[in-house]
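Down below is the structure, laid out as structure tokens.
And now, subunit A:
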Amino acid sequence: MIRQLDLILLIFIVICAIAAINIKDLMSAVIILGAYGFFMCLLWTEMGAVDVAFTEASVGAGIGTVLFIAAINKTSRRSKD
Partner candidate 1 sequence: MTDQLPALIIIAPLLGAFLTPVIGWRYRHLCRPWALMMLAVPVYASIGSLLRVISSGPFGYNLGGWAPPWGIEYRIDHLSALMLVLIAVIGLLATINAKPDVATEMRGKEPYFYTLLLLQITGLMGIVITGDLFNIFVFLEICSLSGYGLIAHGEDGAPMATFNYIIIGTIGASFYLLGVGYLYMATGSLNIADLATILPDLYHSKMILVGFAFFTTGVAIKMGLFPLHFWMPDAYTTAPNSVSTLIAPLMTKVAAYLLIRIMFTLFQPNFTISIVPVATILGWLAVVAIIVGGIKALAQTDIKRMVTYIMVAEVGYIVMGISVMNRAGLTGAILHIVNDACMIFCLFLVIGAISYKGHGREIYHFQNLNKKMPYTMAAFVIVALSMCGIPPACGFFSKWYLIMGTIAAKQWVFAITLLGSSLVNAVLFFRIIEKAYLAPPGGGTHGHDHEEEVIARDEAPASMLIPIIITAAAILILGPLSGKIIETVIQHAVPAIF
Partner candidate 2 sequence: MLEYILAKYNYWIYVVLMMIGLYAMMGKRNLVKKLIGMNIFQTSIILFFVSMGVKKGGATVPILMGDSHGHGEQLIQVADYLNPLPHVLMLTAIVVSIATTGVALATLILIYKRYHTLEEDEILAIRKEASAYKTLGT
């Protein structure tokens, strides 16, 4: 466990999470959510959970983002908060 890398990743994750729920444009928010997911994958790989990491990368961050984008395309990307 490299503590510095660990800390930097955790800080990035928190920043991404806060950004994802505060950005007004939903498409950008979803993309940032995807980035959040991939940072999370890095963190888990660093913690040794490789199976979880690549499942999250493919299913959580991958398919999840695709589903979100598809749904936003069918609805609206406007958000008031």
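Worth a mention:
By our rule, a residue touches a chain if its C-beta (ideal position, glycine included) is under 8 Å from a C-beta of that chain, and two chains touch if they have at least 3 such contacts; residues count from 1.
The candidates were selected such that all candidates are chains of the complex that A comes from, given by their letters.
The structure displayed is predicted, hence computed values, not measured ones.
For subunit A, the touching candidate in this complex, among 1 or 2, is 2. Within the complex formed with candidate 2, the subunit A residues making contact are 1, 3, 6-7, 10, 13-14, 17-18, 20-21, 26, 29-30, 33, 36-37, 40, 43-44, 47-52, 55-56, 59-60, 63-64, 67-68, 70-72, 74-76, 78-81.
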